[in-house]
Each structure stands twice: as C-alpha cells, then as structure tokens.
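Every protein chain except one is present and positioned as in the full complex.
Take a look at chain A:
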Amino acid sequence: MTRELLINYERCLGCRSCELACATAHSLAKSLFGAVLGGEAPLKRIFVSQSGSRKVPLNCRHCQDAPCIDACITGAMHRNSDGIVTNQGGEAPCTGCWMCVMVCPYGVIRAETGKREAVKCDRNCTDHTGVPACVKACPTGALAFTTVDSHSGKKRKEFLERALK
C-alpha cells in the first residue's frame, strides 16, 4: 500500500519548519546555511497559511484525476511511475504558462515568474526510508506520512468533486 502525506490541523503550530525543510531539501547545497551562503534562494513547495484560528500546512495532494495534468499545454505535468504528479523529468519542459496554477484548487503550485517555471511538491526530498523532508521536520506530528484509510481518501475525492464539478 502506498503512503500519503496527511495533515492533522489541530497539531499545527505554524512554526514553518516544514517550509524550511522543504526549501532546503530542494536546494543544491542541501543545507539552509549552505544554500543561503551560496547565493541560492531555496523555494518551498509546502505552504503554511492562517485560516481563521487555524494554521493550515498544505502541499500537493497528487490528485487522481489531476486537473493540472489536463491543463498542461506542453505535456510537462505528468504522473511519474511512483504516482507523483510533477512537471520535472516529463516528456516536455515546463514553459511557465501558469495553466496548472490556474486550475489547482489547493493553490499549491507556485508561479516562479522570473524562471518561467511552475514549482510544486515533487517528493524529491525523501530520506532513505522514503519519508518527505517536511514530515521529518514537523515537530508536532501535524504532518504524517502513512497509509491512507478509505475514509480520508473518499473525503478528499468528495472535496475535489465539489470544487471541480
């Protein structure tokens, strides 16, 4: 059974450790200081927002009928053999047309307008046990990487259907 990234909002304190860990793991230097000293601006692919009284950490859900794949005009956005939705390493390059940004109902694909490239969670950050950097960095257990019961899978599908249909 494949594992998925689940979010327990009650536990999130908004410390943004996940954001830092994500950006660092995607930097060339692979360390925060190394990246900053090397002049890199590491880009995060998980976003902690404030919604009412809640802190909401959110990244790509790697949807089943992913709207971003349908919308991609170049064929860059695709699902790789691990089931991860990514615009890297596909049939075509990302050209920064922002179609995916326009259709992602979670708002978790960012438009790097200077680089003309969409940046999103690609799980290219996992450790030797396959756990993503954001989950590893979360001190409260708000982010969990675990097998999904059918209930939460259904809930997620229902949301997407509500949002997209």
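Keep in mind that, in the parts below, a residue touches a chain if its C-beta (ideal position, glycine included) is under 8 Å from a C-beta of that chain, and two chains touch if they have at least 3 such contacts; residues count from 1.
Criterion: contacts and distances are computed from a predicted model.
Matching "FAD-dependent pyridine nucleotide-disulphide oxidoreductase", "Urease accessory protein", "ABC transporter substrate-binding protein" or "SH3-like domain-containing protein" against the UniProt entry of the left-out chain gives the name "FAD-dependent pyridine nucleotide-disulphide oxidoreductase". Touching the missing chain, out of A:V103, A:V131 or A:A144, is residue A:V103. Of the candidate positions A:L13, A:A41 or A:A92, contact with the hidden chain is made by A:A92. Across the interface with the omitted chain, chain A contributes residues 6-7, 9, 47, 49-51, 54, 56, 58, 61, 67, 70-71, 73-75, 91-92, 95-111, 113-114, 116, 152, 155-156, 159, 162-165.
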